[in-house]
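The complex appears here minus one protein chain, its other protein chains still in place.
And then chain A:
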């Protein structure tokens, strides 16, 4: 009897042991299943394709169309500001209307027109590298290229050679999302103006610039943005009349579903890279800063799978 009892105890012990190995093996099976997953791309480093001045590493996704309206008002203070112009709201330094269309998830085409220099521009942005969640790729890289045309008529012969109306911009955008709140980008940029801009003796056709910008989210849909650029141009650094200043903008962005609004203050008057990098003659110190905003609206033009034909707000 005693022996049988021992045998039974052993048996039960064996059964519980087996149950335990079952549990652990079920867990082990689950962890082996989930371990097969590949590292994910870090998404949404930025909410929009632009910050204040800078292009971000975000591209417009396939079959999506981004519609941009960007505005820079007149000087808030200084000789052109003050109450008589309602702190610059009566004036518009620049207005930009742009479209960006996603050919693939990584490549978009861009088209836009500025009031400043009446610049018509066409270009692309290509997302080359994506930051990975596991750190195997620590940053994202996008390349942007643009060509701009100044179509206005002049009384001089500077545009007799039609190619003098053409300007180019090439940019590498390197960005890292440090946390869900903080994203930072640095963009080396090459600009060529076939006719030096502004057209002053000694100004260069070609120069290199660097931009640095950051976004810090306060809430999920509200973030602070800062954007800065410096052209490495001996002409611009040394010129005293006119004097050139580095563009610096601060502001915030709000996302409301399909829209991203950016409200900012900046000394740069112009919106296109070829304009604000080449020709920022206004200074924060002299009150020559202005209110600006960008409205960015994403439309999904992809094939509709949804049976319910409700009006889309995305």
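The working rule: a residue touches a chain if its C-beta (ideal position, glycine included) is under 8 Å from a C-beta of that chain, and two chains touch if they have at least 3 such contacts; residues count from 1.
Definition applied: contacts and distances are computed from a predicted model.
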From the options "Ferredoxin", "Carbohydrate ABC transporter membrane protein 2, CUT1 family", "YceI family protein" or "Simple sugar transport system permease protein", the chain left out of the display has the UniProt protein name "YceI family protein"
Touching the missing chain, which residues of chain A?
1, 4, 7-8, 11, 14-15, 19, 22-23, 25-27, 29-30, 33-34, 37, 40, 42-44, 61-62, 64, 105, 133, 180, 220-221, 254-259, 298, 300, 302, 304-306, 308, 310-314
